[in-house]
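With one protein chain removed, the remaining protein chains of the complex are shown where they sit.
Moving on to chain A:
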Amino acid sequence: MSKKSFRQAINEALRLEMRRDPRVILMGEDVAGGRGGTSGVTDAWGGVLGVTKGLQTEFGEDRVFDTPISEASYIGAAAGAAATGLRPVAELMFVDFVGCCLDQIMNQAAKFRYMFGGKARTPLVIRAMYGAGFNAAAQHSQALYPLFTHIPGLKVVIPSSPYEAKGLLIEAIRDDDPVIFLENKVMYDDEEDVPDGSYTIPFGEANLTREGDDVTIVAFGRMVNFANEAADRLEKSGISCTVIDPRTTSPLDTGTILDCVADTGRLVIVDESSPRCNLATDVAALVAEEAFDALKAPIRRVVPPHTPVPFSSTLEALYMPNADKIEAAVKSVMSYRMKEEV
C-alpha cells in the first residue's frame, strides 16, 4: 500500500493486467508517442496526459502502439480484435471524440453478443477522459456516460478515486463484455492509498462513502468527492447523509439505492452530465417507481444546465455542480414539508 495518484493507479492496473495476460494490448493516439518522429525517441508522451507512460517500454510496440487519427477504424479494430481472441484496451482520449466512432461501439461491439444469439464475446475496454473543469470548452468537456448507459450491451464504469480506478479497471479488463471506462481528467493528480498488488472491484456493487440517516446522495465519478465534502459540512450542522457511489452506471446497483432511500426517505442526485435523460433522471425514475412510499420530500437533482460546456472560467464554474449546490439541495429537501404536515 502506498499513496498513488489516479494517473498512477490506472497505469498500474494496465501494467499488472498486461503482465498477467499476453492477450491484453493497448492502442490509441499517442498512448506511447514518438513513432515516426525524427529523434527516434519512443514512448515520448505515454498518452496526452501521461497516463500510459512506460507501458510501451515494458511491453514493446507489438502490445502498446499508437494509431493514426482514425477513431472509427481503430476503435472498430479493437472491437473486431476483441471478438477474435485479443483483449484490447483502446484509448479514445477525450470521450467527446466518440462522435467519430460511435457506430463501431453502438451498432457493432455492443450488439454482437445479443444479435449473434449469445455466441460472441467482446472483451473490449474503451478508456476515455470526460468532464468539465479544465477550461477545455464545448468539444472536450462532456460527460457522455448517459449515452453509453443507454445502449444495451455496454458496461459503463466511472471511478471516483485512485483506489476505485485501479480495482475497477482490472475488473474491466477481465470482463468479457465491452466496457466503457471513463476517467475524469481533472482527477489525475488526486492521491490516496492504493494497494500495490492486483485487486478487483465487482461491477454493479455500489460503495457507500458516507452513512447517515437524513438524506441519501447518489453521485457519479468526480461528483462523489463533492458529495462527500457537502456531507461532511452538513454533518456539522446536524444533517447526516449517506453518499452512494454507484461505481458503474451499467450495471447499476439499484438495490443499494433503494435500500438507502428506504432508510432516509430523501434523495439528492449529483450528475455532471447534461440534465435531460441523464443518470440523475434515471435514478429519479427508479426511486419514483420503486420507493414512492418511502419519500418524505421531492427528489432533487444537482445537475448542470441544458447548455454546452462554456469556455470562460466564470461560466464553467457556474455550470458545474459543486459542494455548495449539493449542500443547498440537501437543505431544501430537509426543509420540505408535506401538505398535510403544514
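In the analysis below, a residue touches a chain if its C-beta (ideal position, glycine included) is under 8 Å from a C-beta of that chain, and two chains touch if they have at least 3 such contacts; residues count from 1.
Methods note: contacts and distances are computed from a predicted model.
For the chain omitted from this view, which of "Anti-sigma factor", "Vitamin K epoxide reductase domain-containing protein", "Dehydrogenase E1 component" or "Ectoine/hydroxyectoine ABC transporter permease subunit EhuD" is its UniProt protein name?
Hidden chain identified via UniProt as "Dehydrogenase E1 component".
One chain is left out of this view; which of A:127, A:140 or A:210 touches it in the full complex?
Looking across A:127, A:140 or A:210, the contact with the absent chain belongs to A:140.
In the whole complex, not just what's shown, which of A:99, A:255 or A:298 touches the removed chain?
Spelled out, the listed residue whose C-beta touches the missing chain is A:99.
In the full complex, which of A:6, A:45, A:130 or A:163 touches the chain missing from this view?
Here the residue in touch with the unshown chain is A:45.
For chain A, which residues lie in contact with the unshown chain of the complex?
29-30, 33-41, 44-45, 48, 66, 68-73, 96-97, 99-100, 134-140, 305-308, 310-315, 318-319
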